[in-house]
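Complex shown without one protein chain; remaining protein chains in place.
And now, subunit A:
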Amino acid sequence: MNRLSWLHAWLMLLPALAMLLAFTHIPTLTTVWHSLFFPERGGAPAEFAGLDNYRMMLDDTVFWQALSNNLWYALGTVPTSIALALAMALWVNSKISGRTALRLAYFTPTMLPMIAVANIWLFFYSPEIGLFNKVLALFGHPGINWLGDSDWALPSLMLMTVWKEAGFFMIFYLAALQSLSRDLYDAAALEGAGRWHTFRRLTWPLLMPTTLFVLVNAILNAFKLVDHLFILTKGGPNNASNLLLYYIYENAFSFFDSNYAATLTVVMLALLILLALLQFGVLERRIHYR
């Protein structure tokens, strides 16, 4: 009987586990393996490279630029999206007039494909006829080459990302807010706590687990979502807006060096593992409100 149920359990797990192994665990390992080889040339078997690909990476200025862009991109988008998401959730959860319409307005960008919204935003940013420069012209400003200027390309991407993501994170805050107990707020009101004080001492600490969850997801997104680059900047000008995953794509599918792409993927994997350790180690221990 016991042996039978053991067998049943593994049979039920088998399909999912096989797929996970085939498309997550094994590729993770082969990424590391392939990063240790030179690309195949003319049908000859790939030559073992040792750490040469890694040495090449350390000397690759584009890699460093993509990595630092990605960190700036995360730093620029994550806190802003989270702050906006929290504000949105507090508004939509309060007795504001027209809250259904507001919730819809905030959430809609989330539902649309990144590619579609990038197509629309491309026009806002266009130098000659774009909406943003038309608005600037009203104030007598000569206009900015948003996507063509290396100082503005990355911030332009950030702006659109914040717009796209804030509504998504709002949902998590909204769910958390609605599960908070009314009693605590009644007690706070009895004590005569003001609005800011209630938020600071009650809501914010209670939302901490949600903030952690959203934070981790927002950072993940900052690294794994590069769809808009394909439409808006293609990483340019001169790699000013290149991000790590886009650079991996370029190496694998434009420059056809899948071994170097694997090397870059190892860096990406290391970053994700670091994030996971941070989440389960440091951050999780400090949040004990549940």
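As a working rule, contacts are C-beta pairs under 8 Å (C-beta built on N, C-alpha and C of every residue); 3 or more make two chains touch, one makes a residue touch a chain; residues count from 1.
Basically, contacts and distances are computed from a predicted model.
A.B. asks: What is the protein name, per UniProt, of the chain that does not appear here: "TolB-like translocation protein", "Carbohydrate ABC transporter membrane protein 2, CUT1 family", "Succinate dehydrogenase iron-sulfur subunit" or "Cytochrome P450"?
C.D. replies: Spelling it out: the chain absent from the display is recorded in UniProt as "Carbohydrate ABC transporter membrane protein 2, CUT1 family".
A.B. asks: If I consider the whole complex, including the chain that's not displayed, which of A:L67, A:L174, A:A188 or A:A240 touches that chain?
C.D. replies: Checking the options A:L67, A:L174, A:A188 or A:A240, the one contacting the hidden chain is A:L174.
A.B. asks: One chain isn't shown here. Among A:M19, A:L58, A:L75 or A:A187, which residue touches it?
C.D. replies: A:M19
A.B. asks: In the whole complex, not just what's shown, which of A:L58, A:L184 or A:A276 touches the removed chain?
C.D. replies: Touching the chain that is not displayed is residue A:A276.
A.B. asks: Considering the entire assembly, which residues of subunit A contact the chain that has been omitted?
C.D. replies: Contacting residues on subunit A, toward the hidden partner: 5-6, 8-10, 12-13, 15-20, 22-25, 27-28, 30-31, 34, 84, 87-88, 91, 96-98, 101-109, 111-124, 129, 131, 134, 163, 166-167, 171-172, 174-176, 178-179, 195, 220, 223-224, 226-227, 230-231, 245, 248-249, 252-253, 258, 261-262, 265, 268-269, 272-273, 275-276.
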